[in-house]
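Of the protein chains in this complex, one is absent; all others appear in place.
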Amino acid sequence: MADDPQRNFRSAYYEKVGFRGVEEKKSLEILLKDHPLDLEKLSTFSQRFPLPSMYRIHVWKVLLGILPPHSDSHTLVGGYRKEQYQDILEGLEVMRYINSSTPSTHVYLRMFQLESQVLPRCSETSPPDEENEDFLSISRAMEEIVDDPIDCYWLIKCFVNQFHMKFGDSVPHLPKSLEHYLSQEEPRLLNHLKNSGALAQLPYSLWFRRCFAGCLPESSLQRVWDKVISGSCKILVFVALEILLSYKIMLMGINRPEGVVKFLCNIPQENTDAIVTKAIDLWHKYCGTPMHAV
Amino acid sequence: FLEDVKCQAKAELEASDNRHQAQKEITQLLQTELLQLYSRVEMEAPASTAT
Partner (left out) sequence: FLEDVKCQAKAELEASDNRHQAQKEITQLLQTELLQLYSRVEMEAPASTAT
């Protein structure tokens, strides 16, 4: 009791200097002790707060179903996942789809194709198409976030699969949604993009199909993916919106649509953390903060 | 509690089955590859004896 005010003071202090996560980390730790794990609560938590980096991979694996809710099954199931990874890898090696010099992201692509039953014949392998490029982009980003190759493959695979299953139908509507929110926040910029013909050409596939992989540096990207993995694709709209708002002045000065696209595909990598923070605030403002049951 | 045990067992079984499914996929690919390679070998064999 007596140290409560002190703790609050400390939290307030951390919040001010940027260590807001102290209380959050504690409540996540409590959630992770649940038996079995409550997926709904874990989702709500990561919708509301950034995941502490030491727990991120674990929470992602649970939310994506790589690990089951029962923690005492984790060793067994983790073993199965590892074996499956090794079996596939070995098979692809023997069949000469891959060798020791194949880049790991291409290895992941072949493994994914094998599991999705769309692996082309070895002699008929063609250069990667658009969908493969999306996969490779996400793989490259995931590889920066996750060290262990087995975890990395499973996270890529389940992230991509879950995204298609949950949001496949919503993705085509996201550009319209972006236009709507932009009209609320900055109608002048919207008009400029419309009139210059840039609106139709914005890098929607980079934003909404690759989920900003290859656009944001991983430290910012993982905070966006926290939200995607825990069940929101709307966040993607707000990150795109915040990018547009942040570079409003710059964009207002570009009249050729190609110039706009070129700039947006290579945005400066310095203040992306601030962009993501503001995007999450905007998202909470428009879509509400999910209630937290803890 | 009983439901809980059942859920846990189901998740474990699914993971194990998933692994089995992947292995099956590999077997099928290996078979196709072998068949093609065999037919290639047989096509080439008479050609090389003819020269």
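Order of writing sets the labels: A and B. Residues in every chain begin at 1.
The rule we apply is simple: a contact is a pair of C-beta atoms (placed from the backbone, for glycine too) under 8 Å apart; a residue touches a chain by one contact, two chains touch by 3 or more.
Predicted model only: the values in this text are computed from it and were never measured.
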Across the whole complex, the chain not displayed is touched by chain A residues 87, 90-91, 94-96
Going by the touch rule given at the top, which residues of chain B touch the chain that is not shown? 1-2, 5-6, 8-9, 12-13, 16-17, 19-20, 23-24, 26-27, 30-31, 33-34, 37-38, 40-41, 44, 47-48, 51
